[in-house]
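Every protein chain except one is present and positioned as in the full complex.
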Amino acid sequence: MDRFLTQASTYASEIDGIILLVGVLVGFWTLAAYTVFFWLIWKFRKKPHGRSEYLTGEEKHIKRWVTIPHLLVLVCDIFIIVGAVRVWYNVKQTLPEADSTVRVIGQQWAWTFQHPGPDNELDTPDDIFSVDELHVEVDRVYHYRLESRDVLHSFSVPVFRLKQDAIPGRSITGWFEPTVTGEYDVQCAEICGIGHGVMAARIFIEDANQHQAWIAANSVSTSQ
Amino acid sequence: MSFAKPQATLRSVTGIPTGRLAIWWVLASEVVIFGGLLGSYLMHRIGHPEWADAAVHTNVWIGAFNTFVLLTSSFTAVLAHQAAETGDGKKAAKLLMLTIGGALTFLIVKSAEWTMEISHGYTITANTFWSFYYTAAGLHAMHVIAGAIIMGFVAFDAYRGRELQRVELIGIYWHFVDVVWIFLFPLLYIAK
Amino acid sequence: MADNHEHGDSHHVDYKKIYFTLLVLLIVSVVGPFFGVLWLTLLTAFGIAVVKANLVIQNFMHLRWEKRLMKWLLGASLLLMALFVAGVAPDVMNHEGDNWENLAAKAATERGIDGEVEGATVEGEPGEGVADAEQGEFSAQAAFNSVCAACHGQSGSGDGPAGAALDPAPADFNDPEFWAERDEQRIVTVIRDGAVAVGGSPLMVAWRGTYSEEQIQALAEYVMTFRPAGD
Partner (left out) sequence: MADTAVAVPHGHHPAHEHHGPQGIWKYLWSTDHKMIAMQYMFTGMFMAVIGGFMAYVFRMQLAFPGVSVPGFGQVSPGEYNALITNHGSIMIFWVAMPVLIAAFGNYVIPLMIGADDMVFPRINRLSYQIFLLSVLVLLASFFVPGGGFGGAWTAYPPLSAVGEYNQTNLGSTLWLIAVILEFVAFLLGGINFITTLMNSRAPGMRAYDIPFVCWMIVIASILFMLSVGPLVAGAIMLLFDQTIGTGFYDPARGGDPILWQHLFWFFGHPEVYVVLLPAIGITVDIIATFARKKLFGYKLMLYTVIATGVLSFFVWAHHQFIAGIDPRMAHIFTVTTLLISVPIAELVFLIIATLYGGSITLSTPMLWALAFVAEFIIGGVTGIFLGASGADIYLHDTYFVLAHFHYTFFPIAIIGTFAGFTYWFPKMFGKMMDDTLGKIHFWGTVIPFNLIFIPLFVLGMGGQHRRIYNYEHFPELAGQGMYQLRQVATISLLVMLAFQLVFFYNCIKSWRSGPKAPKNPWLANTLEWTAESPPPHGNWPPDRMPKVYRGPYEYAHPDVAEDYWPQDQPA
C-alpha cells in the first residue's frame, strides 16, 4: 500500500495493516483453491473408456477433505474480524483529545473548511473560512465536524486512509492526526450530482511555523 | 374464457391447493411491503414526539367507524367462503357483494375524511407525519380498491357456480387487508 | 396427508361469536385513551390490535388449520421486519449516537409541529443548512462568502477555488459585460431556480430548497453590489 500512496496519518498504517492481513489470508486460500481446482480438472480429464467414480459426498472419511479446510477458513475469519473491529474502533469510534477542531462542509460541488483561527476555538468570529483548501498542522490531533448543505458527500483523504460520508442535517465527528507534511488530495467519494468530478480539494499539512504564518496571513484578510 | 388449465395447476404435492399456496406467498410479500412502511413510520414516530401534536387532528371516530366497516366486511367474506364450501355459489356471490359494499362504504368514508383534513390544511406535504399518514392509508386504500374489483369478478363467476375455490382465496386476501387496517388504526389514530 | 384437515364444511368455528368479540375489542380500544393513562392507551391500542389481528388470522383466514409451513412463512416475514427495525433504529430513531448527532431532527423536535403547520408558508424552513442554522441571523454577505464564494469568489469575480474547475466558468459579477443584459429580477430567478431556468449552465444549481424567498432577495441584492458603477 505504501508504494501506491503515502501514509500520512497515525492510523494509515493500521488500515494498511488490516488490508495486508486480509490479503495474505485470502491470497493463501485463493491459491490453494486454484491449485486444487486446476489439478482436479487436469487429473480427471476424460480418458478413453474411463468411467467416473460414484461418490455421494456423504461418507465421513471423504467429507473430511472438505470440512477440515472449512474449519480453517473459519479460524481465518476470526483473525480478520478481530483485526477489522480493532482498527474500526480506533478510527471511527474513539476520539482522542483534540488539539484543534475544524468544520468540514460539503456543498454541490465544493468543500468549505472552517478553521478555528488564532484562538484555536471553533465558532468564534476569528474563524478562517476557506474553500477547497484545508490547512492543518502536522503531529496535532484534529477533530473534524462533517456537515453537508445539500446532498450526500463523502470526505475522503486517501493519504490518511480516511473516508466519511457527509449527510445533510447531521453533524458527524471524527479525528485524524497528520504525520507528514505536504500537499495532498481531498476527494468527494459519494456521487453528488453532475459536478461530482470537480469536487476536489487539497489538504495542506504544514509544520508549526508555516501554519502560524498561514493563520496570520488569513486572519487579516478575512476580518475585513 | 376458453382457457384450459395446465395439469401443473391441478397438482398439489404439498397438500395445499395451488391457489391457496400462492395467496399465502402473496401475503408474505405484502407483509414485508407494509412492514417496511410501518416500520419506517414507527421509527420516525418514536423519534419525533412532537408528531403527537399532528396526530391530534386525526378523527378517532371516523377511524373506528371504518374499522367497524372492515371487520363487518371480513365477517361477510368468511360467510361467503362458508357458503362456497357447501357449493352454494349464489349465496356466496351475494355475501361477496355485501363485502364489496363494505369496501365502498370504507372508501366513501375515507374520501370524506381526507377531504375534510385537506381543507383544514393537513395535506400530504404539511409535514412528515401527514406524509406517512396519507401514504400508509393510501397504500391500504389501493389494496381495498384492488380487492373490491377482483371480488367483483369472483362474485360474477361464483354466481354461475364457477371457480368457487376463488371465494376462499379472495377472502384470505380480504382478511389480510382488514388486519393491516387493524394495525393502521392504532398507529395513525389512537396513539397521540 | 392424514393430518390435513382438508376444507370440509367443518371448521367448527362460530364466526358470529368471533365477529362480536372483535367488535367488543374495537370498542375497548377506542375507549382506552379516554383514561389518559399512557401505558393503558398503548395496551388498549396495540395490545388489542394484536389480539384482533390474531383472531382474524387464525379464524377467518383459517391459519389455525393451515399447514405448518405457512405459519413459518408468515412468522419469518414478520421476524424479518423486526430485524429490519432493529438494524435501522439506531440510525433513524435515535437522534444522536457515537460521534454523530442529527441536528436537523433535533431542531424539528424542538420546533414542534404547530410551528411548522401554522407557519404553513413551508417554503422558509426546509433544507436550511445546518451550518447556517447554527449561526443564527441570516446575513447575505456571510452566506455569499461561505456558499457562493466557493465558485464565484469572495470578490464576486468568478475566481473561487472550486470555480476554476468548472466549464463553463462561473459568472464574473465585476464584469460590466455581464451586467449588460441582466437585472436584479434575473439574478433572483437564477439563484432561486438555477441557471438552467434561463438557459444557462446546469452547474449553477437552484437554491430555493436552501434559502427562503427573502433570503434569496437579500442574496441578489448583495450580488448587485458587485456591479461596477458607471453605467
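Here the chain labels run A, B and C in written order, and each chain numbers its own residues starting at 1.
Following the convention adopted for this analysis, a residue touches a chain if its C-beta (ideal position, glycine included) is under 8 Å from a C-beta of that chain, and two chains touch if they have at least 3 such contacts.
Source: prediction; values computed, not measured.
For the omitted chain, the shown partners it touches in the full complex are A, B, C. The missing chain, though absent from the display, is touched by one residue of A:Ala98, A:Leu122, A:Val141 or A:Ala189; that residue is A:Ala189. From the options C:Ser29, C:Thr44, C:Asn59 or C:Asn99, the residue with contact to the unseen chain in the full assembly is C:Asn99.
Panel shows chain A; residues 1, 4-5, 14-16, 18-19, 22-23, 26, 29-30, 33-34, 36-37, 40-41, 44-47, 50-58, 63, 65-66, 69-70, 73-74, 77, 80-81, 83-89, 91-93, 108, 150-152, 154, 156, 158, 161-170, 172, 184-185, 187, 189-198, 200 of it touch the chain omitted from the view. Think of the hidden chain as still there; on chain B it touches residues 2-14, 16, 18, 21-22, 25-26, 28-37, 39-40, 43-44, 48, 51, 124-125, 127-129, 131-132, 135, 139, 162-165. Mapped onto chain C, the footprint of the missing chain covers residues 76-77, 80-81, 83-84, 87-88, 90-92, 94, 97-100, 102, 104-105, 107-108, 116, 125-128, 165, 193-194, 196, 202, 205-209.
What we mean here is this: only the chains that are shown with their structure count from here on.
Because contacts link the chains only in sequence, without closing, their graph is best described as a line.
Mean C-alpha position of chain A lies 29 Å from that of chain C. In this assembly, the C-alpha centroid of chain A lies 48 Å from the C-alpha centroid of chain B. Residue positions of chain B in touch with at least two other chains are not found.
Contacts with at least two other chains are made by no residue of chain A.
Residues 98-105, 127, 129-131, 134, 145-147, 149-151, 160-162, 165-166, 202-203, 205, 209-210 of chain C touch chain A in their complex. On the side of chain C, the complex with chain B involves touching residues 1, 4, 7-9, 15-16, 19, 22-23, 26, 29-30, 32-33, 41-42, 44-46, 48-49, 52-53, 56-57, 59-62, 66-67, 69-70, 73-74, 76-78, 80-81, 84-85, 88-89, 92-95, 105, 108-109, 111-114, 116-117, 120, 122.
Those residues of chain B that touch chain C in the shared complex are 14-16, 21, 24-25, 27-29, 31-32, 35-36, 39-40, 42-44, 46-54, 60-61, 64, 67-68, 71-72, 74-75, 77-79, 82, 85-86, 121-122, 125-127, 129, 168, 171-172, 175-176, 178-179, 182-183, 185-186, 190-192.
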